[in-house]
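Here you go, one structure.
Here the complex is missing one protein chain, while the rest keep their positions.
Chain lettering (A, B and C) follows the sequence in which the chains are written, and residue indices restart at 1 in each chain.
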């Protein structure tokens, strides 16, 4: 009985510790993960010599990481940030709003924190939105390819 | 004579009280009523496991009460507030503007304090607009169902 | 052996579920907790017949809960929100900035998201800032008393 109790206790401690470790580890986007995502997106952009700005936001929509490749148009700084904010605040890819607008749903234009161009994606860990990535600089479709490559790094 | 005077005086007091009671008493939205409306809306949302933000504004368009259910997308904070503001400032349900925009009336987009999505309703007491409710988080139609359930509590 | 394995498995599931529950429970401020804090602050305000606006923000500085008592000056809506934002963004009571400014540190006035009046407090769980409370309506000192009473409810 003693042994069994000990095993159960050990299992409890082990699982409990895992739970503790998971709290900041899996439900938060830290700088290390943000940099990893941005690095992967940057690598993808360089592959095609695409010049873009890349931003990673945390779960509250606050900036964690940003880099702008040489030669990127200045407007892309804010466009990237706004795409990331849209993806985070609405918990979905910005492409969804681009498509709805293209299909004639003009009301999209009146939504707050709305940048209806592909290139913004929520970052999800264990089904929870923990942040987002925004990319801008080339076409919206290419921006989207870069953003997706970033997410693949997680 | 004395009796007649007393009766007239009593009638005056009674009418005066009614008048008094109606002006600030029934045509103002106080915190108690606002919370009651929001509570009913919240109950309706939980019934279908819909996660939304609910806001109640007073007759001046200023916030009286707000609550955001767990899991609601962050964008819905501002969308709910803007829907309520639209309903209050234009004294009509936001769905009216959604429909007009959907029918091609793009000029709607240039109106101030305009959130042309269902889910915002004026709160009316004795025919007077005394405030408004705004709901956001699920589809515009579902937001509208929740807002209407809130009004039913009055 | 089978029984032991079953017990361990059951324990695992049970603890795992607890772990799941703990993730939002201990490091997140949910609506239930936010309402509890606001309710306690409201009770304290009523005790002295103080009319105030009370707001609770989440870890990203986004509104979770808000209520404004009848008779509260309209300015207190934004003042309460800004106090809560200051407490959250700077991870400390707003009174610290009020004191520094009173001691002549004028540079405080140029800081972003800065409302240097007592009445804003971070909400901390297990040493982590998970949100904040902001109160405004009476004197800054009284606002501070109400905010502190709110935190005591946790």
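Quick notes
By definition in this document, contacts are C-beta pairs under 8 Å (C-beta built on N, C-alpha and C of every residue); 3 or more make two chains touch, one makes a residue touch a chain.
Computed from a prediction, not measured in an experiment: that's the story for all the values here.
Although it is not drawn, the missing chain touches A, C when the whole complex is taken into account.
In the complete complex, the residue from A:64, A:115 or A:135 that touches the missing chain is A:64. As for the chain not pictured, it touches chain A at residues 30-31, 35, 60, 62-70, 74, 77. Taking the whole complex into account, chain C touches the unshown chain at residues 60-61, 86, 88-91, 105-107, 109-113.
The definition used in the following text is that only the chains that are shown with their structure count from here on.
Chain closest to the overall centre, judged by the mean of its C-alpha atoms against the mean of all protein C-alpha atoms: C.
Taking CA atoms, the transformation carrying chain A onto chain B includes a rotation by 90°, reported to the nearest 5. In whole angstrom, the spacing between the mean C-alpha positions of chain B and chain C is 27.
In terms of their C-alpha centroids, the spacing between chain A and chain B amounts to 36 Å. Among the residues of chain A, those touching two or more other chains are numbered 60-61.
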